[in-house]
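Here the complex is missing one protein chain, while the rest keep their positions.
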Amino acid sequence: MRAVYWAGALLCALALAAAASGAGTSTPGVSPTEIVIGGTIPLTGVASSFRSVGLGASYYFKYVNAHGGVNHRKIRYIIKDDQYDPALTMDKTRELVEQDHVFAIFNSLGTEHNLATRPYLNAVGVPQLFVGSGGRTFGADYKQYKWTIGYQPNYLAEGTIYGREVAKTTPKASIAVLYQNDDYGNDLLAGLKHGLGKRAKQIVSKQSYNADDPEVRSQIARLKSSKANTLMIFATPQFAIQAYRFAYQLGWKPKVYVNVVASASNVMNLAVLASSKKEVEGSISIVFLKDPSDPRWAKDPGIKLYRAIMKRYKDKGTNVNDVYNVYGMSVAHTFVQALKKAGKSPTRASIMNAATHLTIKNDPFLLPGVVVRTTPNDHFPLDQARLERWHNGHWASFGGLFRVR
Amino acid sequence: MLLAFDWSQLAQQTVIGLSSGGTWALLALAIVLIYRSTGVVNFAQGELAMLSTFVAWSLVHHGLSYWGAFFLTIALSFLGGVGIERAVIRPVERAPVLTIVIVTLGLVFVIDGIARWGWSSETRSLPNAFSTRPIDIAGVAFSIQDLGNIAVSLGVVVLLGLLFRYTKLGLALRAAAVNPQESRLLGVRVSWMLALGWGLAAAMGAVSGMLTAPALASFDQNLMQPVLLYALAGAVLGGLESPIGAVVGSLLLGVFVNLVGTYVGWVGNDLRLPVALVIILGVLLVKPSGLFGRTAVRRV
Partner (left out) sequence: MRRAAGIVLWLAAVAAALAVFLLLPHLVSDFHTRDLASAGAFFIAIVGLNLLTGYTGQISLGHGALMAIGGYTTAALVVHEHWRDVWTIPLAGLAAGIVGFVVGIPALRLSGLYLALATFAFAVAMPSLLKKFSGLTGGTQGLRFLESAPFQVTGLKGTVTVFGHTTTQNHFLYYLTWGIGLLGFAVAWLIVRGRFGRAFRAIRDSEAAAASSGVNLAAYKTLAFAISGVYAGVAGSLVAIQSEIVNPLSFTVLLSILIVVGAVVGGLGSLPGLVLGALFIQYLPSIAAHVSTRQGVPEFVYGAAIIVVIILLPGGAGGLLRRLAAPLTSRLYTRP
């Protein structure tokens, strides 16, 4: 309650500051030939495998620019390296706003990182577009933070889907959970409990790990000793692969649900290599992007476009099969659509208005049928996903599209 | 209450601890090796091991057999270690310890950069050196791999013991580290001994990387950063200059963090490392040279 009060008070106080910072005649970052946007991505350091989220988007913008841009304006996307340190995210975001005078902050990566900059960006009235995090708050708390909008299906919703699926198909399951000890892991766990509803007490054991731990074998052994028959892996790819390996090494064969962060086909193939075909068979996950390493999409026009763009624009040393590139292109595609809707001379208010009135049915990088949809009361652009099951070395979707919130 | 105690869980966590410790011991040995032969701690030891692992991965993917790649990588890493010593350590050879420590910290970034430049950041895997098929004895599961890593580290301890105790080269290495001035007078080519120490440590690091990567099921450029912390802790616990100390220290550490994480509620999975570090600090206060180290005589 107090937080709401303070946030309201903050917004009033800063209306002044925003007015003073010259929102008057021309919109910052918009010239007749160019739109300048920016965002932070960990380009160096331990989390630099996320760099593709930014680079994928930048390749798509290059492609759009080569085809005339948007309303004859080229999109210039400045990526600043925050080394995955929220204090640096704060610093670099201020730099983008105050020094580079960007039109909007776009696709900045990380939950804690976007939480850090959100009050500032809302105070100065700079759009915080399509946040690179599955934190639910970025879509849910739009009344308090009207300049912020999320993008990907949120972790809470993902956990809820798994919970509902378990309750529906195996109501007697006893569940073990491995989750990362941060917002991302906690959100998934909370969603799972929510989805299970009154069956939440069937979670017989939950074990956390830290992102900088070397391994999770001790946790897996404890989960196994709980005699659970279902394992939720809410972990990043390496720890997910370890979970399969160590379950196998301990002779434990639970039914596995693995979060979308770690369910790209190439990761699953590594999990098979690390354990056994039998161990991984039947795993369940959700999917909303086309995974370039998935043979289902080999002839898909969207993935063909993706490969063509990668071939033309990618930096040396970029892995084409990295699904984060596809994610980056998808979020860039959404930005371009929003920019087109924002009018011939876009303003920060008009891009925000456009971003909250989206209906994009043909995003080539998303699963067929998935629609990017927002309204002023719905700041969750991507809230649809399908369940899929790992069978014989491939993912196969089953059931219809879920709406997830 | 006691009857309800799950003894197989205790045994299982102990076995897992030994297995993890066995992996850390490999890197701890590299740290001890360089400390013994040059008198410094190389903070880039983990990154060097990581780079070797990527080299091995490339060799395997160019069609070499696992063991072919294994030994070729060890040889290349040895040369790389010697080369690094010649290029960046030699100029600061006689500088204070802190200067050399800073150079090795700079090396951490350099090596990390090379690995990220040369190989994309996707997750990869190396073939297993040993079988990971589960073997179950009285409800406690383990695999050949767990035994294999410990066996390799003990084998290395024996080899190093032979090297340092019974060969001229080993003697020269030790002399060069302990007392460079006098060794020079006695005709030991101190500078080259240091280079050789770096080469040996890099080769040992390669072994550790190539066995750690399959033990952790997959790897990327961050492979050895967490392992380095545990390896350093294990080596310090055992006494920085004792190979057997490094192995025993790492094994003890592995068992300790697992048991304390399993049975002490407030430690859980979050505070295992801090608690282990406090314990090690406690050991150091009682015995500053570690469990197996000899107390150095302080010279005035």
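In order of appearance the chains are A and B, and numbering begins at 1 in each one.
Simple rule for what comes next: a contact is a pair of C-beta atoms (placed from the backbone, for glycine too) under 8 Å apart; a residue touches a chain by one contact, two chains touch by 3 or more.
This is a predicted model, so every value here is computed, not measured.
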**Message:** Touching the hidden chain in the complete assembly: which of A:D91, A:E281, A:D300 or A:D378 does that?
**Reply:** A:D91
**Candidate in contact with the missing chain, chosen from B:I102, B:I135, B:L154 or B:V178** = B:I102
**Request:** With the full complex in mind, choose from B:L10, B:V110, B:I135 or B:L154 the residue touching the hidden chain.
**Result:** B:V110
**Message:** Using the touch definition from the top, which of A:S48, A:T230, A:N259 or A:S330 touches the missing chain?
**Reply:** A:S48
**Asked** So that we can see where the missing chain sits, which residues of chain B does it touch?
**Response** 35, 40-41, 88, 91-92, 95, 97-99, 101-103, 105-118, 120-121, 229, 232-233, 236, 240, 270-271, 273-274, 277-278, 280-281, 284-285, 288, 298, 300
**Residues of chain A (touch criterion as defined above) contacting the omitted chain** = 2-3, 6-7, 9-10, 13-14, 16-17, 20-21, 43-45, 48, 51, 79, 81, 83-88, 90-91, 94-95, 98-99, 112, 115-116, 118-120, 123, 181-183, 210, 212, 315-318
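One rule holds in what follows: only the chains that are shown with their structure count from here on.
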**Request:** Report the inter-chain centroid distance for chain A and chain B in whole angstrom, where each centroid is the mean of the CA atoms.
**Result:** 36
**Prompt:** Which bits of chain A are touching chain B when the two form their complex?
**Reply:** 46, 48-49, 51, 181, 207-210, 212-215, 217-219, 221-222, 225, 237-238, 241-242, 244-246, 248-251, 266-267, 270, 273-275, 317-319, 321-322
**Prompt:** Any idea which chain B residues touch chain A in the complex?
**Reply:** 6, 8-9, 12-13, 16-17, 19-20, 24, 116-125, 132, 134, 136, 141-143, 145, 216-222, 225-227, 230, 257-258, 261-262, 268-270
